[in-house]
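Note that one protein chain of the assembly has been removed; the remaining protein chains are unaltered in position.
We just call them A, B and C in the order they show up, numbering each chain from 1.
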Amino acid sequence: MSYTDYLVKNLGKANVVSPLKQGASIDRPVYKFVEDNERILYDASLDHFNHCKETGEVPISFEKAGPKENIFFEPAKTKVAIVTCGGLCPGVNNVIRSLVNQLHYRYGINRILGIRYGYEGLVSKYNHPVIEMTSRMVRDIHLSGGTFLGTSRGHQDVSEMVDTLEILNVNILFCIGGDGTLRGAHAIHEEIAKRNLKIAVAGIPKTIDNDIDLIQKSFGFETAFSIANDIIRNAHNEAFSANNGVALVKLMGRDSGFIAASAALAIQEVNFVLIPEISFELHGPKGFMNVLRKRLDDRHHAVIVVAEGAGQDLFESSETELDASGNIKHKDIGLFLKEKIKEEFNSIGIPYTIKYIDPSYIIRSAPANPNDSKFCNLLAQNAVHAALSGKTDFVVGYWNDGFTLLPISMAVAKRKKIDVKGELWWNVLEATGQPISMKNS
Amino acid sequence: MSYTDYLVKNLGKANVVSPLKQGASIDRPVYKFVEDNERILYDASLDHFNHCKETGEVPISFEKAGPKENIFFEPAKTKVAIVTCGGLCPGVNNVIRSLVNQLHYRYGINRILGIRYGYEGLVSKYNHPVIEMTSRMVRDIHLSGGTFLGTSRGHQDVSEMVDTLEILNVNILFCIGGDGTLRGAHAIHEEIAKRNLKIAVAGIPKTIDNDIDLIQKSFGFETAFSIANDIIRNAHNEAFSANNGVALVKLMGRDSGFIAASAALAIQEVNFVLIPEISFELHGPKGFMNVLRKRLDDRHHAVIVVAEGAGQDLFESSETELDASGNIKHKDIGLFLKEKIKEEFNSIGIPYTIKYIDPSYIIRSAPANPNDSKFCNLLAQNAVHAALSGKTDFVVGYWNDGFTLLPISMAVAKRKKIDVKGELWWNVLEATGQPISMKNS
Amino acid sequence: MSYTDYLVKNLGKANVVSPLKQGASIDRPVYKFVEDNERILYDASLDHFNHCKETGEVPISFEKAGPKENIFFEPAKTKVAIVTCGGLCPGVNNVIRSLVNQLHYRYGINRILGIRYGYEGLVSKYNHPVIEMTSRMVRDIHLSGGTFLGTSRGHQDVSEMVDTLEILNVNILFCIGGDGTLRGAHAIHEEIAKRNLKIAVAGIPKTIDNDIDLIQKSFGFETAFSIANDIIRNAHNEAFSANNGVALVKLMGRDSGFIAASAALAIQEVNFVLIPEISFELHGPKGFMNVLRKRLDDRHHAVIVVAEGAGQDLFESSETELDASGNIKHKDIGLFLKEKIKEEFNSIGIPYTIKYIDPSYIIRSAPANPNDSKFCNLLAQNAVHAALSGKTDFVVGYWNDGFTLLPISMAVAKRKKIDVKGELWWNVLEATGQPISMKNS
Partner (left out) sequence: MSYTDYLVKNLGKANVVSPLKQGASIDRPVYKFVEDNERILYDASLDHFNHCKETGEVPISFEKAGPKENIFFEPAKTKVAIVTCGGLCPGVNNVIRSLVNQLHYRYGINRILGIRYGYEGLVSKYNHPVIEMTSRMVRDIHLSGGTFLGTSRGHQDVSEMVDTLEILNVNILFCIGGDGTLRGAHAIHEEIAKRNLKIAVAGIPKTIDNDIDLIQKSFGFETAFSIANDIIRNAHNEAFSANNGVALVKLMGRDSGFIAASAALAIQEVNFVLIPEISFELHGPKGFMNVLRKRLDDRHHAVIVVAEGAGQDLFESSETELDASGNIKHKDIGLFLKEKIKEEFNSIGIPYTIKYIDPSYIIRSAPANPNDSKFCNLLAQNAVHAALSGKTDFVVGYWNDGFTLLPISMAVAKRKKIDVKGELWWNVLEATGQPISMKNS
């Protein structure tokens, strides 16, 4: 049960004329509404085109997002709920605000509920009241980071959540969240389908790490590496101001190093980027310590950026710990490296200072920058278009510069990672001058 | 004479092993150098794929940028010049700095000349000295807007400029500039070709308006609309703080309204976006004045963003004036609208205040934000790769999320404009709530 | 009738125990409430001390602000109104928010009215509704510039305004505004006194120009010159990037050049600061044009900052125009200088470019920076302390690093100007290197 057309294929038709259409008229330029079969190619290379043409292979493609001429839900009778889950990410409030404004001003929907503290708000034992949301209420929320609705981690009982949606008479549920949240949204959809309910479930993927597969960029990611850029600039000041000054900055990136890589490409003052995708050794002639020492001999200062998921194989094995959302808890590679560098340089007796910087929550709780704000607004607009037109069990994506719709199950199937033979990483190698490999064999 | 392979087809071969290759080795992950025939599709829709497949039509595509395994110029013998022309744009100094660093650190080129004050610096009568550039010299220049090399507008004698390149023994000329500059670069290339010289000409397109055709985004554009976002936020404060307060902000956009549209999508506080692509009437029932008045009746404040090239048909016809670069000088639509609004509201006698804001040079002279900085660095890296590999008469572009190389003549053939039936503009209409048309018939 | 103790001397006693006192107890450190006779010296020089000691002269001093042990108004019965008038200034919303929070959380006052659109809101014909204000309502308003309550310029009928205060049962009126507003507040107080009403009138002086006499700094001023600092930085980029580039920035400063001078001291890239306090000539050997030309000959770029009130004597005399608040309308010295520089350099035929930058409303509508936010909060806290303790017809000032209370009439008697023989101006001369005088005789 994982295709976005579930509702229109099984429970009705998209035969309500979109209120957006009423703004257009014969004598004026009219937007070409998106047709159901419009799709965007996954691979935009000419080679792939030729390959498909020759082999007859059907190229992978994504459903194109956008307003539809006819919609499924009748606005006057539609009730909507919005929920935000998981860790903070810049832009969540922009998404909430744009959902409310788009629903209210463009589709004329006035019954919009805010679910408090994530999926907890759909479960009665937590006793979190719902909020009746208005455009006035969300007027300034995008000026702050965080989430106006509150958030929580962890799973809740799916059946009870769907009970709540039924009790509240909700027709569309917008879920803003990461991997786990989206899996939860998919489970909610499946329960809804089992009960034959006319409820759409729309996902807006949130991952500050930019690691959702098949989605080119996620909201908040640019804001994140932009703030990281400024922090690294200051870290560089620390390194430069000391004799053999080492600045070590730990950035987000549990499974992928996109923030670390992008920040390094923006600031161009980073000498080493360590990411989860590439393992490295500390010791030996090609090991990190040796390379770092050469850098100091040469330039007397060094800036290291390490993604939180990097170097996990350097820790001695032990049982894996999980957090409330079921993510693997990482060992702290930042503190570990700091200690190892101190050990090394103390033992060889060269003067140095090391400054360790862990911006942690400073980044994720910031408000979105203007480009992310724009992106959040467009994500929300497209999520509303899709849900109103009867799409369900989908996330709004972005690919080859167009907004797309993906089945949730496709988006969460695996994580996006940096291709270490690809352009982005090569650019990082050029920008840092670090060795391709810091392994001895 | 307009294909980027001119040098390798006519004057030699790319048979120097790239210094980038020497960093790789058998036992380590190696970047897949870009092959000569790699291309990126212009149209990534499935419809177009099917159309081409059925009709046998060859889809339009762009050369893919990136490092080549074998290059044309031998680094130790190569001398490079960099010139910046035309109006300021955030990120010019980032491009300069990255060109220098990429040439020096990655390709080992040490003879890099800075040409002062645009093409003037290649003409002896202006007497501007060239600068011998080093990595140390450009260390902090990206922290400031403007151009470290200086700039000028206007054409110079092509023959004399090529004479200068010959005298200076320059092998590669990097030209950072807009339309006019790129046309100049193409003319320089043609003169070089006529003389059979082994000189590559590389263009890095600069247009704050984001209006170069076939290029998805240009550097500085995001910084521009981000600053505009903050200015509009304050303009909204002005409007909101007065009874029937009107804030009118004029933004850049000579021929296209991308900055105005993007800023409006980011800030979501704009009620009217007026762009060159859509003409509008001031008076009559559907005219702008009437719509503005309804907005004030309803909400008591309004924010208007007008691109400088909008509404030019509202001026009584007169001779067209050109600036030193040959661009058409626009009448000031901002001041015009301000006066017209005052006339209108004074005549109908409703209380109001109007605040006119023309940020002008404040935006274009700012330093690049982190995402633009990253983009500038990647543009520069790719420009260096391409020029070293013997490409000439090209610009570095960006399309469907990849860096591309375009013949200059293709990039300057026409200007990119907002598709008024397309997604971007439709999103603006949704975000502002303004009518699709402000014409009476 | 101009002393701040009018109420306690004529209409009652400050015999209500301050709620602030109830927080303290015998066993804990207790704040020393401010005594009625505590005062801060106007002149803190030892010379003046000796002079007064010798002559017996009583030194000028200001009443010290702060919480009083006993207050005049009984919180449970007190109703408060807040009004904001005149042009925008960074920090108005911080003042509003802190007034509301201090009244509510510290003094337990729950009836707080917001008067809309300045003094207009106290006059029935405008028909602006009052707002019942709560802490929740003002939670985020300080994140935006402007004024949450709206503002207007111009005088209103004093008698009718006092009628309105009576009808609304207001006990304390907080007026946030400049010169004209404070004169209005004083007139309101006099009418109140004539009617023997127990209503306190508290002024919080607002002047972005920092030109209120006997007050060391006014809120919003630092934010203003900080934003100006960034704009000048970019202007410098414009100037530096052109051959003989001249950047001309017009800043606020109707009668005094504090913003221009402070911005120049912060940025240290300004070559000429032109202020209302010093007249200058354009022509002749020592005139501005000649000095500017020398600067260009020497350094090839120049940055000029001109306060809007500078050089008014350069305009040919004509009738004086006044704005709605009764302020003299200045001729536009910025545009005038731009034209004059063009005339001059065109006539002598040297290459140059001039960029004119008028940030106008961009500065005054910005939110307050953190230091101004802190200052606004302390102003508001002190205004509440003073008004609750029965002070009236006062403004909150700041002098020798302490908050003070001044009779309104003293604060508006004349404007503060830069002492052109004093330290501040001398520092500007050192920072710019400009001549002490640009007059020929």
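The rule we apply is simple: a contact is a pair of C-beta atoms (placed from the backbone, for glycine too) under 8 Å apart; a residue touches a chain by one contact, two chains touch by 3 or more.
This one's a predicted model, so the numbers in the text were calculated from it and none came from an experiment.
**Q** Which shown chains does the chain we cannot see touch?
**A** A, B, C
**Q** Pick out which of A:Ile231, A:Ala260 or A:Val305 touches the chain that's been left out of the picture.
**A** A:Ile231
**Q** Of the listed residues C:Asn70, C:Asn101, C:Asn290 or C:Gln312, which contacts the missing chain in the full complex?
**A** C:Asn101
**Q** Residues of chain C in contact with the chain that isn't shown?
**A** Within chain C, the residues that touch the unshown chain are 20, 23-24, 27-32, 37-41, 44-47, 49, 52-53, 59, 61, 64, 66-67, 97-98, 101-102, 105-106, 142, 216, 222, 225-226, 229-230, 262-263, 265-268, 278, 369-371, 373-374, 377-378, 381, 400-403, 420-423, 425-427, 429-431, 433, 435-437, 439, 441.
**Q** Since one chain has been left out of the picture, which residues of chain B touch it in the full complex?
**A** Residues 140-141, 143-144 of chain B touch the chain that is not shown.
**Q** Name, in rising order, the residues on chain A that touch the hidden chain in the full complex.
**A** That gives, for chain A, the contact residues 88, 116-117, 120, 126, 128, 144-147, 150-152, 231, 233-238, 240-243, 247, 355-362, 365-366.
The working rule: only the chains that are shown with their structure count from here on.
**Q** Compared with chain C, which chain's mean CA position is the farthest off?
**A** In terms of C-alpha centroids, the chain at the greatest distance from chain C is A.
**Q** Using CA atom averages as chain centres, what separation in Å is found between chain B and chain C?
**A** Whole-Å distance between the two chain centres: 42.
**Q** Counting in whole Å, what is the centre-to-centre distance of chain A and chain C, each centre being its mean C-alpha position?
**A** 45
**Q** In chain C, which residues are in touch with two or more of the other chains?
**A** Residue numbers touching two or more other chains: 144.
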